[in-house]
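What follows is a single structure, and I will ask about it in a moment.
The other protein chains are all here in position, but one chain of the complex has been omitted.
Up next is chain A:
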Amino acid sequence: MEFKLEAHRIVSISLGKIYNSRVQRGGIKLHKNLLVSLVLRSARQVYLSDPCPGLYLAGHPGAPAPPQQPEESAAGPPAGWGEPPPPAGRAAWPEPEPQPERPAVPEVLRAGDSEPAATVTAAGDTLQGGEAEAPEAAWRRVEGPRETAVGGAGVSGVFPEGPEAARGPCGCPPGDEDKLSAPPASPPVCARKRGAGWVGGGPADCPAPGSTPLKKPRRNSEEQPGGEEEEEEEMETGNVANLISIFGSSFSGLLRKSPGGGREEAEGEESGPEAAEPGQICCDKPVLRDINPWSTAIVAF
């Protein structure tokens, strides 16, 4: 138990350091932030592997969310994840073909979800709110990023090599994995999507982009049809929150390379291993809810 608290504290401190590094004179120090992200990964692993799920399921106030969120989420995890028919249906999807399914996904999920609209606008609640519409947003996002990748001027602020630097040759923005990690709603769905991405059949043919839920709140809060374009634009204008999310996601490679056995399939510092050990899933949401205040704070800037 104390390990969990200690780990959580370290995660908070680490996020604070990454956040403060934005305003440091002389630009972001790659070495220091790399080390901080290593600590973040270690703390996160300890946090997630410490078996005491009961503590946080009672409903942490966390970020600004509709009051019914905590209960919904508390009761939600099993229901939300097991619930949507789509997962069953999705199992039949051919891997490298996300597009055809796109129209179908949102409808099905929306139908299955209890509170799509309300959750959507909750800026702070990344995963709770995003359960239903995150995959939906994810699907849309999969297409979008390619343009932003090239034009991501904001990225260059972080890694001063030019727009493509933080993206790698494939041009996949960190956002990609975000959708894939939409997780709590439908793990099988996510696994499928991620599979597509990993296999290389994804639209951007992106090998291993990372992401961070830090982007999710923003996306969720702009859940209009034009939301996607807005986001791309934000990335290109070098939105500060973007820098954090991009920067954070750029080290998600470390998070993926967990010694616990190859790919942990974790797309961000704060998103749990969605397709991974089912035994841990019940911890994920509480964990994420705990960390939400931080992501909210960072995104707010």
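Keep in mind that, in the parts below, a residue touches a chain if its C-beta (ideal position, glycine included) is under 8 Å from a C-beta of that chain, and two chains touch if they have at least 3 such contacts; residues count from 1.
Here is the rule we go by: contacts and distances are computed from a predicted model.
Peer 1: Just by its UniProt name, which of "Sodium/hydrogen exchanger", "Septin", "Globin domain-containing protein" or "Serine/threonine-protein phosphatase 2A 55 kDa regulatory subunit B" is the chain not shown in this complex?
Peer 2: Missing chain, per its UniProt entry: "Serine/threonine-protein phosphatase 2A 55 kDa regulatory subunit B".
Peer 1: I need the residue numbers on chain A that touch the omitted chain, in ascending order.
Peer 2: 6-7, 10, 13, 17, 25-27, 29-32, 34-35, 38-39, 42-43, 46, 156-157, 159-161, 165-170, 174, 207-210, 238, 249-254, 257
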